[in-house]
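One structure, pasted below without further comment.
One protein chain is absent from this view; the other protein chains keep their places.
Moving on, here comes chain A:
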């Protein structure tokens, strides 16, 4: 300890009236949101991860936009349209955001700080909703900036290379760009919910990565009738339906894709809420 001895006068302050905070103390939902906001901003690792994710979305979008069709990188056929070229970093970024979501919930179980949190907010559910609000707002704002930046920068690179470009005012383009921010935010919320369900960081990350990124590939190995029946309803494929400008034959429409994707999040969060309320902390 680098601190010096505590005299009796230090301890007396606890019992004195001076230490008692002013009235009006109670738990309210905005206060729980404030708690979660302080937790999020006070971890350097979280801030770095968010910054790296934004950089990833913009950087990969720029890279793909300057490489596509040049013979070195992916060909133009790999992308359905100019918008998807500039949003090429979104899938990798979704991985980072999903992990961040897991850390925000399962991380509290790993360190044991969840008990302090639930002792301060014994009603429990406000803690989950507080995390959802803080995470959703922060990631949606940052990811919107990232995908808009990636889109605008990517289109200007494509335009400078005399390639086809898209404008936000073109049909479906704005929806696809904001859809990418929705997908990123949603991937994080799925991570957050699975983190509460499993209460184990490694297990939750494996589960989320498997469901979002590995499963779509595995499904393609199944007979095509199965693939056609199941494939479009996987979370990442459903999200793809509202992140792409046009819609291909075998995927859902943008609207149903969003409904399915949102459905996953709602169901997972509901399950997380039930277990958080019921289980021993």
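Everything below uses one rule, namely that contacts are C-beta pairs under 8 Å (C-beta built on N, C-alpha and C of every residue); 3 or more make two chains touch, one makes a residue touch a chain; residues count from 1.
The criterion applied here is as follows: contacts and distances are computed from a predicted model.
Candidate names were "UspA domain-containing protein", "ABC transporter ATP-binding protein", "cytochrome-c oxidase" or "Anti sigma-E protein, RseA", and the UniProt protein name of the unshown chain is "ABC transporter ATP-binding protein".
When you scan A:58, A:85, A:100 or A:121 for touch with the missing chain, the hit is A:121.
Against the chain not shown here, chain A presents residues 1-6, 8, 10-16, 19-22, 24-28, 31-32, 34-36, 38-39, 42-45, 107-108, 111-113, 115-124, 278, 280-281.
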